[in-house]
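Notes for the one structure printed next.
Excluded from the complex is one protein chain; the other protein chains are retained at their positions.
The block that comes next holds chain A.
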Amino acid sequence: MTYTPQKPRLAESSDKLRARIPGWGADLDPADRPSVPRERFAPEESGAHWEYPDEQPELWPRERSLEHTRLPPVFGTTCPPKGLSGAIRKLAYAKYSEGRAAHWLLLMAGDRVDALESALRSMLTLRPDNPVTQTGVLSEGKRHGMSSRLGHNRADVKHHWMDPIIVGAPWAGAAAATYRLFRRR
């Protein structure tokens, strides 16, 4: 009852739980929990043999958050910014700090432009993008697409129909634009 001091009684006592569940109470003492205390100095654990690490070479002007006062010594080097999406991303990093919505919204816009640019670029290669194989939609037949969804009262089935639209809309838009371009000529 919440209107009196007592806590509702549990169905099972600690002794019953200890007997039923392997390991029950093994970490009852907070001292046995690895993240207690939250901030703990443990140099023996880290294996680091530096106070400040060697610096990785910066092979191109690496985009970085305005909140960093210097380029951190180690960073990922995959997928450098390129094209229009790269320009949008560089702008997001150069102009807006992480506290600004504009920073994240520009990065999201850069992602959408990147997907479109890359799809168009792939048309000029021997391996163009293929929405059928890349979406893995062929697994619907092999992995019980229908029976996994029907009759299970799943909340997500209500919006699965939107997924093909999200994937297909840019392709449909590009096809429509191409058709209009050629028809005009």
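To be clear about the criterion, a contact is a pair of C-beta atoms (placed from the backbone, for glycine too) under 8 Å apart; a residue touches a chain by one contact, two chains touch by 3 or more; residues count from 1.
The rule we apply is simple: contacts and distances are computed from a predicted model.
> Looking only at the UniProt record of the hidden chain, which name from "Glutathione-dependent formaldehyde dehydrogenase", "Molybdenum cofactor biosynthesis protein MoaD", "YnbE family lipoprotein" or "Carbohydrate ABC transporter substrate-binding protein (CUT1 family)" is the right one?
"Glutathione-dependent formaldehyde dehydrogenase"
> Which parts of chain A face the unshown chain closely enough to count as touching?
1-2, 7-8, 10-12, 14, 17, 20-28, 30, 32-36, 38-43, 45-54, 56-57, 62-65, 67-68, 71-79, 85, 89, 93, 98, 101, 104-105, 107-108, 110-112, 114-119, 122, 127, 129-131, 133-140, 142-145, 148-149, 152-156, 158-160, 162-163, 166-167, 170
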